[in-house]
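Partial view: only certain chains, each at its native spot in the assembly.
We just call them A, B and C in the order they show up, numbering each chain from 1.
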């Protein structure tokens, strides 16, 4: 951001733009005001990754407005956390888009996928029920241009299923592990490999799992040092994996 | 597991199998990959008890796939935590199966039930509302071949109902007690008998019962030493009772 | 309180007192301002029970001020929640007083104890460690003039100890039960007798007893209907028992 200010100051000094103009420019960093939403087109510049639409709690109308704003700027689109009916509506409105059912995501991807990362992101799920969260991570990771693989249902109740797939673990540069219930799998994985493990607790479980709280707490206390994300936050882990992978 | 490795090493040494083959074998412990699920056929060997399907959060399609995989191996089938509509669908698809309504379980049991245990498992419920959890334990215990009895609605508000049934308590080798609300019954039972008492808190109650948390905490603090399972986990208690009973 | 106002209004009408005077009187209900404390001498009139000093968090100096204010009005004194050193200091300053070590209470009782209640208050403790709370209730109940008995260490791990003392249970008009850990004893007692049971959870326990929270929750969820007090609040239960007993 400071470079921008430096440039602005230079331009003012050289008389290329007036003070008022400069002041406006300073305030007018690129976002677009849709009244209900201020779309942050600037994010791609600032963070190197474009904005993504978190679908939960937004109306179809609001999302369509945001997509239109993004499409005008030729940005690709990823909407997360939307159910099937919602996905259908978006597919109808934007025929170029795809609804990913297991992941509960909608994407419009026009730009040829360029591999931004130079390593592979591996997405692991502990059980069958953790797959929706894992898929959200998988679709997101692909959307951001990472080479991405998946390995599902290898939880600690039958740990030989993990050990039987140790080859793919060894190939990954970043590993995302989605697990519910006691949330022990990330600890095991991080005890074996030497790359960053991103742990995503899921709300899978019942009773004393308290909607994923138990898995979350277990991961935070891992004796193998993993980094932890919010419950069911597959998107966040994939986003973070991208930040690491492109370094 | 170590025996398996020892055999493998011997076979390699004696030239009976090649190194690559052995390596594959090592990785290829018996599970079957259905993409969404890695069915752990190996469990019966490793644990002495076959795999069971936890129905909650799985689709009908996924469960049918798993049942088919298990039936091919001639394994019996127990699906827990499925509602009536679900049970009906499975009964239609697998006419040899039975849906246990109170227990919310589905079973296909072809093998003649062999009594694996040499004692009786007694399932107790504190109140009428705790019966679904008690029934899950009851059906599971029978499925694993235990002689099993039940004694329902003998909670502490009218403790003479328990004392009036003291004969059956004295006959049991393992006792499972399902109780909600203040969760006091397991303490009383364990204060009377000299066999292991498995306490299952239920989500029965309201207000400060917090979905079974109060019963769970009370059982963990029992002054009579009981072992505790997750809220509503009738299956787990029966599974554990089986491990004890067959010793 | 309304009678007081009625009298005041009549006196004003009849010209017996002036308006200003009446207004002051209205504001000047009997309490004494010690700056740090406004001693509520009025309570005996309003509630029928005199004020008691909660010692925890007060300095010795503050307590001595309050006792002096109360002694001037010829009121008896009960100080709760003070440790031994504190008790010693008060005994030295007020030789007429007694420090009750197990109860952690200090009393000065000049008035001949008049039995205000017409029944017996029974104080029960589940275990040995619950005795301090039970003793606080016992000393308080005696202080307020109730016939009071005690029955200690009869918890559910050896429930025959309770049943062996059923005679005394049957004689009580109000029963106070102090219990920690799983807090099950009040439920059992209330399932046997037909008089009000006041349940006092204690902070006795460790781990998942969470300082008495588990016992508290268990009592609130009792299937036998007991009334519940704050953790370790032996005083409150005895105070409440007095309100019932004198009806």
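Brief remarks on what is shown
By our rule, a residue touches a chain if its C-beta (ideal position, glycine included) is under 8 Å from a C-beta of that chain, and two chains touch if they have at least 3 such contacts.
The structure displayed is predicted, hence computed values, not measured ones.
Complete-complex copy count for the single protein sequence, taken from this structure file and not limited to the 3 chains in place, is 8.
Convention: only the chains that are shown with their structure count from here on.
Contact topology of the protein chains: linear, an open path with no closing contact. Of all chains, C has its CA centroid at the greatest distance from the CA centroid of chain B. Homomeric contact chain A/chain B: same residue numbering on both sides for under half of the interface positions. This structure's chain pair with the greatest number of C-beta contacts is B-C. With centres defined as mean CA coordinates, chain C is found 49 Å away from chain B.
Chain geometry summary: the mean Cα position of chain A and that of chain C are 59 Å apart. Shared interface positions of chain C, i.e. residues touching 2 or more other chains, are not present. Residue ranges on chain A touching chain B, taken from their complex, read 128-129, 131, 152-154, 157-158, 160-161, 163-166, 204, 206-209. Listing the residues of chain C that touch chain B in their complex gives 126-127, 155-159, 181-184, 187-188, 191-192, 205, 207-210, 213-215, 217-224.
For chain B in complex with chain A, the touching residues are 1, 27-29, 31, 35-38, 40, 42-43, 56-58, 62, 201, 203, 211-213, 216, 230-233.
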